[in-house]
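Every protein chain of the complex appears in place save one, which is left out.
For clarity, chains are labelled A, B and C in written order, and residue numbers in each chain start from 1.
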Amino acid sequence: MKIGIIGYGYWGPNLVRNFSGIGSCTITKVADPRKERLAFLAKNYPSIDGVMMADDIIKDPAIDAVVIATPVFTHFGIAYEALKMGKHVLIEKPMTSTTDQAKQLIELAEKNDKVLMVDHTFLYTGAVQKIKELIDSGEIGNINYFDSTRINLGLFQPDINVLWDLAPHDISILNYLYNEKPYSVQATGTCHTGNGIENIAFITVNYESGFIAHFNCSWSSPVKIRMMLIGGDEKMIVFNDLEPTEKIKIYDTGYKYMTDEEQYSIRVDYRSGDVHIPKINMKEALSGMASDFINAINNKTTPVSDFNSGLEVIRILEASQVSIKDKGREVIIKS
Amino acid sequence: MKIGIIGYGYWGPNLVRNFSGIGSCTITKVADPRKERLAFLAKNYPSIDGVMMADDIIKDPAIDAVVIATPVFTHFGIAYEALKMGKHVLIEKPMTSTTDQAKQLIELAEKNDKVLMVDHTFLYTGAVQKIKELIDSGEIGNINYFDSTRINLGLFQPDINVLWDLAPHDISILNYLYNEKPYSVQATGTCHTGNGIENIAFITVNYESGFIAHFNCSWSSPVKIRMMLIGGDEKMIVFNDLEPTEKIKIYDTGYKYMTDEEQYSIRVDYRSGDVHIPKINMKEALSGMASDFINAINNKTTPVSDFNSGLEVIRILEASQVSIKDKGREVIIKS
Amino acid sequence: MKIGIIGYGYWGPNLVRNFSGIGSCTITKVADPRKERLAFLAKNYPSIDGVMMADDIIKDPAIDAVVIATPVFTHFGIAYEALKMGKHVLIEKPMTSTTDQAKQLIELAEKNDKVLMVDHTFLYTGAVQKIKELIDSGEIGNINYFDSTRINLGLFQPDINVLWDLAPHDISILNYLYNEKPYSVQATGTCHTGNGIENIAFITVNYESGFIAHFNCSWSSPVKIRMMLIGGDEKMIVFNDLEPTEKIKIYDTGYKYMTDEEQYSIRVDYRSGDVHIPKINMKEALSGMASDFINAINNKTTPVSDFNSGLEVIRILEASQVSIKDKGREVIIKS
Partner (left out) sequence: MKIGIIGYGYWGPNLVRNFSGIGSCTITKVADPRKERLAFLAKNYPSIDGVMMADDIIKDPAIDAVVIATPVFTHFGIAYEALKMGKHVLIEKPMTSTTDQAKQLIELAEKNDKVLMVDHTFLYTGAVQKIKELIDSGEIGNINYFDSTRINLGLFQPDINVLWDLAPHDISILNYLYNEKPYSVQATGTCHTGNGIENIAFITVNYESGFIAHFNCSWSSPVKIRMMLIGGDEKMIVFNDLEPTEKIKIYDTGYKYMTDEEQYSIRVDYRSGDVHIPKINMKEALSGMASDFINAINNKTTPVSDFNSGLEVIRILEASQVSIKDKGREVIIKS
C-alpha cells in the first residue's frame, strides 16, 4: 500500500515516523508548500518524495491512501478531492469545520467504499483504553459526570480558537467512553488578543439523563494541567495525563442518598475507600492509530476513531461555537 | 464587650475558640437547639452559658454583639431581629438567601448605626492578602481572567446547593481582588441525588472589559482541589490552597499579540520566565476576621469583609441560581 | 486511675489532651518548672493541679501512673524514682540516654510489677498498623530493605543531636515491622553550628541476612520529607507521611535473578505492575498510645510500644552515636 501525507508542519513528522514503522505500507510522497519543511523532510527521509502541492498526491494514481495534516479550514476540500480520486483518507482532528462538511465526506466515502477516518490519537492511548475497559466492565457503576481540564501556556493558533484546538481531544474521549446522545451545550469564553479568537473557553454538555460533561480549555494558564474526572456511582476515575506512569487512579468512592426527616441532618452521605492504580500499556498511541487505518483498509474493519467519531466531535464543537458567540446560550445539538 | 454566638454546629466551635482568644471581648452565651451540642460546649467552655433559643441571646440587653452561624435560610430573620434589638451583627457566609434580604439588613444596620459584617474568612488569609498586595502594586499587570476550582468528596448540604456552599469563598475573593462590576453570569450544574440540590456546578461571570471569571464547584470529586489561577498580562498567579506552605506561585509569564500576514504563522506568542514563591503569613485567618469585627465596633472602622462584600456575593449567587435553573441562560446581575 | 504528667513543653499539651479524652483515668497533676507553662495549663485545664517539681507527682500517693515528657537526659532519673515509688511509667521517646539505663528501668519495673512503656507514637498510626498487617500477611514477600528519609528545616535541639531527635521514630517502626536482630551500624553526620551536636546524620543498620536499613535525618533541609521505602521481593511499599490521605502505596513490583551467560545481557530483571493505595484509619495515634498504656495497667496486657521496643531503639541509637563520633566505623550492636 502506498501512502501520501499532506502537510508537514508540527504533526506531520510524527505521522511520517509512525507510518514508516508499519511494514505493510510505504510513504511515497509528502506535500508541503514550505521549502524549508521539504528540506527538513529530505534530510531525515531521503527516500520520500517531497512535493509542494496537495494535488501531486491526490492525483497520483499510484497512491492508495492520503493522510491530511493541514490547517482545519482546508480539511474538507482536500479530503473531498482525495475521496473523489478513490483514495482512502485519514484526517487530523478536528475532521472538518462544519457538520455539513463532515456529512458530505462520509456520504462520499460510503458511496466510493473508501475508508474515511479521523486521527483522535487519544483513543489509542493505553490510559483511555484502560478507562474504556473499566467502564464497560461495570466496575465504575453508572457514570454521573465527566470533567476535563486541558490548560497550559500554549501556542495561540491563528485560525481556530482554543475550543477547536484542544477540546476535540476531550470530546472524542467523552464520546468514546459514554454512549448517551448529548442533548445541548453551553459554552463561554473570552479573547484577550483582540483578534476575536478565544484563548479561554468553558463548555458544558448536557444529557437528558442528568449526566453532565464540562471542559475547561485554555492557552493562557501558567501551569499545565491535563486532568479528567469521571464520576461513577460505584467508583470514580482520575486520569492525569501528566503523570509519567501513574496516569489513572480508580477511587473506590461514592455517595448515596438517604431519606431523613430531621432538619439539620445530612441526607446524602459519601464514603471513601481504597485507590487502585492499574498498570497501563505505554505503547505510542499514534502507532496504534496508524495501524488501525491500514488495518481498516486491508480488512474492511471499522476503526476505533471512525468517521462517526469525527462527526460527533464536530457536532459538539459547532454547537459550542454558536453558544460561545451567543453569550453562552443553550444550543441544542443537531442530530 | 459581650458577645453571643448563635449556632454551635460545624463552624461554631471555631468561632468560640477565636473570639475567646481576643482579650477585649467575652462570649457570654452560645445558643443551639441541640442538647448534645450544648453538652459539648459545657465540657469545653464551662464558663459560657449555653441556651437553646436564639432569642435568649438577641433579647439579652447585656449582649453587645451577635455572631450568627446557623443554616443560611435563617440568617436574615435572626440578623434582622438582632439589629432591631441594637446588636452589632456578624453573619456566616453566605450573608443571606437573597439580595433583597441583604439590602434590608444593610439599611437597618445603617439606620441603627450598628456594624453588620459577613464572615468571608478567606479574605483574612495570608495568601489572599499577599495576592491583593501583588495585584494592587501593579506587578501582575492588567488582570485578564480568574479561574477557580474548589472540588472534593464533600458533605452534601440538605438545604443549599454546592454553589451556595462553596462558591461564596471564591466569589468573595474575586470581588476583593478585582474591582470591575460584573455584568452577567451563566451557571450550569447537575444533581445526582434526586432532591433537586445541585452537587456539581460551574459558573462563568462576565465583565464588560473582557475579563472573565470561572468557578468549578463540586461535592463529588474523588480528589480535593483548591486552586485559583489569576492571569495578568505581566505575570500570572497560581494559588494552591492545599500546599502547606508554598501556596502562591507567581509566574513571570505572559503573551503578546503580533501582527503577521503569513498564513501558517503564529500571531500570538507567549513567554515563560522565572517563578517566585513569596513567604506568606500563616496566622489563622478566622482570628483576623474576629479581630476585624471587634475593631469595627470599637473604632468605627470598615471591616475588610463588610456588608458590601456580603451583598456582592449574594448578587452573583442569586443570578447564578436563576441561570442554573434556566439551563445556563445568561443572567444580568442586578446592581 | 490517677495520672500525673511531668513536663509541659512542646509535647506535654498533646499528652494532656489525649489522656483527658479517656474516661477511665483522670489527670490530677502536671509538673513543669516554668511559671508561664503552668499559667498556660491553668487557662486551658483549670481542674488540673499545676506543680513545679517532679517530686510533687512522684511522691503523691494518690497518683497511680506517671507520664514523663522532659528532656531526654532527665528520663532515667525521674522514671527510676517513679518506679521505686510504685508508679506505672510512660516515657517519651527516646526512653533513656543509654542501654544500661534502659535495662535498669526494665529490671525495676519487672521487680515491682509495674507497667513501663515508651511513647513511640508512630506505631499507633493507621499507616504503620496497615503496613504491619501487609507484611505479616506475606503479601510483600521477604523484605529486602528499609530506607527512610526524615528531613526538614527544623528546630535545633540544644541537648541531643538530630539522630536522637528524629531517628527514634524510624527505628521504632523498623523494629516493629521487621523482626531480625540487627547486627551492626555505621553512622555518619556533621555539625554546622560549632556546638558538636550533629544536625545531619545518616545511619546504615546491617543484618546478617543481607537486609539493610538506612536513615537520612536532617534539621537542615529546605524541603520537608517524611518517606519510607520498604522493599519486598513480591511487592514494595512507599509510606509518604506528608500525603494527607494517600499515605501508603503498595507497588506490585519486584525483580528476579536470571542465569545468563551472554556478556552484555542483563541477568537481573524487574517488573512493574499495579499500585494499590489502601484506605487507612485516620484516628489520632497518640490517643491509641494513651489507651494502650491505661489498658496495660488495667488488664496486664503488653503494650505495642513496650519497654523492649524502647530498649531496642536505644541499642541502635547508642551504637550509632559511637559510630558517628568514630568516623563511621562499623559498630556491633550489643545484645
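In this section, a contact is a pair of C-beta atoms (placed from the backbone, for glycine too) under 8 Å apart; a residue touches a chain by one contact, two chains touch by 3 or more.
What you see is a predicted model, and the numbers here were worked out from it, not measured in a lab.
**Q** With respect to the chain omitted from the figure, which of B:44, B:272 or B:302 is a touching residue?
**A** B:272
**Q** Looking at B:180, B:208 or B:246, which makes contact with the chain not pictured?
**A** Missing-chain contact among the listed residues: B:246.
**Q** Tell me which residue among C:50, C:231, C:288 or C:310 touches the hidden chain in the full complex.
**A** C:231
**Q** In the complete complex, which positions of subunit B touch the hidden chain?
**A** Spelled out for subunit B, the touching residues are 245-246, 249, 272-279.
**Q** I need the residue numbers on subunit C that touch the omitted chain, in ascending order.
**A** Residues touching the hidden chain, for subunit C, are 9, 34, 71, 144-145, 147, 149, 151, 153-158, 184, 186, 188-195, 199-200, 202, 204, 206, 210-212, 214, 216, 218-223, 229, 231, 233, 236-238, 249, 251, 253, 255, 257, 260, 263-270, 272, 327-330.
Convention: only the chains that are shown with their structure count from here on.
**Q** From the C-alpha centre of subunit B to that of subunit C, how far is it in Å?
**A** 42
**Q** Hey, how far is the Cα centre of subunit A from the one of subunit B, in Å?
**A** 38
**Q** Which parts of subunit B, given as residue numbers and ranges, touch two or more other chains?
**A** Touching at least two other chains: none.
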